[in-house]
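A single protein chain has been removed from this complex, and every other one stays in its place.
As written, the chain order gives the labels A and B, with residue 1 at the start of each chain.
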Amino acid sequence: MTIETLEPIIQATPFFQGLEERYIQLITGCAKNVRFAEGQVVFREGDAADQFYLIRSGLVSVQFMIPHRGLTTILTASEGEILGWSWLFPPYRWHFDARAPQPTHALAFDGKCLRGKCEEDHDLGYEIFKRFMQVVTERLESTRLQLLDLYGNNK
Amino acid sequence: MATTSDQFAAAPVNREPMLPTPYRIQRVKQETDDTFTLELVPADSAEGSSFAPGQFNMLYVYGVGEVPISISSDPSDAPLIQHTTRVVGTVTKAMRLVKRGDMLGIRGPFGTHWPVEGVVGHDVVIVAGGIGLAPLRPALYRLMAQREKYRKIVLLYGTRTPEDILYRHELEHWRGKFDLEIQVTVDRAACTWRGNVGVVTTMIPRAPFDPSNTAAFICGPEVMMRFTAMELQKRGVATERTYLSMERNMKCGVGLCGHCQYGPVFTCKDGPVFSYDQIVALLGRAEV
Partner (left out) sequence: MSAEPMSVGQYFIIESQHLEQLLAALRHRGYEVIGPTVCEGAIVYQPLTSIRDLPEGWADQQQAGRYRLRRRSDGALFGYVVGPHSWKKVLYRPLRRLWRAERNTKGFRIVPEDIGGTRYALLGVRACELHAIAIQDQVFLHGKYVDQDYKVQREGLFLVAINCTEPGGNCFCASMNTGPKATTGFDLALTELLREGRHCFLVEVGTERGAEILALVPHGDASDADKEAAAQAVADAAVHMGRSLDTQGIKDLLYRNYESPQWDTVAARCLSCANCTMVCPTCFCAKVEDTTDLAGGNAERWRRWDSCFTEDFSYIHGGSVRATTKSRYRQWLTHKLASWIDQFGRSGCVGCGRCITWCPVGIDITAEVRALRENDASSPASDSSRSPHDNRNA
């Protein structure tokens, strides 16, 4: 698939809504299609985090290996969701594992490249950070609800 | 706006509401680690009654006490009823020990119900958290019994772990047989779980329903219901078509003992099913 055909997809994605045409093109330039087979590792804790993903179909599980408990999934990202913000801040390394429990199709964005462009053009930087802040706050809120263990026994 | 008491014509109100009717346990089923379902039928020559989805009974265990529990079975099976509950106190602890053939006292059905008739023609989104799926199950049965009267029906169900998923077989059956979109998520899971992990509210933004023509039924822990209602509102679902089931301490079940008051409303007779608008001013308040 050529880069040209990715642009309308990126344009139509709610996450990128409202971005100027030139930024859409720029971002499209940093994007490529990726596929993960069932069970495939997407990234591992400690790996260099130079990418973020927009899930197009399927599911990606965010996991921790906990001694005595095993591999535990704490979050999944599904169609339309963004995965990965470790590329935004040093040390630019993933803080957890990710695997695809189902065959998954995603767009992978070159975070390293986009980082550079944000440094050059602060307006672009603002737009990108604004959107990622939204994702982070939503995840934080969800995590808080998970932490409350609402379905537990209130002991 | 559908009222929560419209077209309800179930139990006769003139039967003395403080006297339990004897019912017999027909079946006890362990659903998950800490949740079980009792199936009951009127004992001997006792008269049972019909009920509307969302209503509850007061269940009496001889010599121990009484607790309010939502009815979780198909209304068309009445007078047979099911109650799904966890062990949370003395009475439910005693309830866990009953066997087939034992007798329980039932008072009810009490309370308002999910306005299944009132939302005909709409998309219906059902959001259940944990054991909150139990009071919603009768509504699901009613919706599927008249499937053609509704547009899209979506069930979003969140629970603690995959082992805590209630009515698993039924969910699979419904998914296959009816035009019903079911999405399940858990708060955390072992890697063997191939499904969603995350709070149930995260499934709302992308669930397949048309907010401009949707009614929502929400049941679960209060915090979960508040955030769910908020997410639905963000997506444009009308607050007057959003319904929640509240829970408070109950002693009489008929609005005379004062315990279940929630602001000015009595949870047992003005609820437990409320429209969001009715209680929005109370929802965020502490200690009300």
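Just so we're on the same page, a contact is a pair of C-beta atoms (placed from the backbone, for glycine too) under 8 Å apart; a residue touches a chain by one contact, two chains touch by 3 or more.
For clarity, every value in this text was computed on a predicted model and none was experimentally measured.
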Contact residue for the chain not shown (choose from B:Gly54, B:Gly158, B:Gly255 or B:Pro272): B:Gly255
Candidate in contact with the missing chain, chosen from B:Val28, B:Val120, B:Met144 or B:Met230: B:Met230
Subunit B, residues in touch with the chain not shown (by the definition above): 13, 16-20, 22, 24, 43-44, 60, 62-66, 88, 102-103, 105, 226, 230, 247-249, 251-252, 254-259, 261, 263-264, 266, 269, 280-281, 283-288
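Heads up, the rule we're going with is that only the chains that are shown with their structure count from here on.
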Parts of subunit A lying in touch with subunit B, wherever the complex brings them together: 59, 61-63, 70-76, 78-80, 99, 101-102, 138, 141-142, 145-146, 148-153
Residue numbers on subunit B that touch subunit A, as the complex places them: 34, 86, 88, 129-131, 158-160, 164, 185, 187-191, 193-199, 201-202, 205-206, 220-221, 223-224, 227
